[in-house]
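Shown here: the complex without one of its protein chains, the others still in place.
And now, subunit A:
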Amino acid sequence: MTTAAAKIMTQTWQPLCHRDDLVPFSGIAAWIETDEGPAQIAIFYIPVGPNTPGEADHECELFALDHHDPFANANVIARGIVGDLQGEPVVASPIYKQHFRLADGQCLENDDVKLRTWPVGLEGDQVMIQA
């Protein structure tokens, strides 16, 4: 999970929201402009340990995936349940419950479906995304 846990920011990173906007062990939706046009993304936040919201210096994990669910054709991924299957963090679509790997967007039920992902990280209390 090296890309997703990145902590060193480069110039192409843009600020997204405040750390307090994140919901531990769950997701929120955001709007970004990319080279290919606007995108709706889902940001998932996993503080280390299931019960300890990350301290500022604590390692934590952030993931950014497509908010668009290709099976339901609706923008809902951020509202799915976060979990882990076989040790890999995933999100279950709230509509038809397919699982998507947070690390790379791969759908576990269908090899042909993969959500886009973006590098995301924290700079102080600022959530940054590379888009």
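We adopt the following convention: a residue touches a chain if its C-beta (ideal position, glycine included) is under 8 Å from a C-beta of that chain, and two chains touch if they have at least 3 such contacts; residues count from 1.
Please note the rule applied: contacts and distances are computed from a predicted model.
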Hey, which one's the missing chain according to UniProt: "Recombination protein RecR", "Cytochrome b", "Nitrite reductase [NAD(P)H]" or "DNA repair protein RecO"? "Nitrite reductase [NAD(P)H]"
Hidden partner chain, residues of subunit A it touches: 16-17, 21, 23-26, 28-32, 40, 43, 46, 49-51, 68, 72, 74-76, 79-90, 92, 94-95, 97, 99
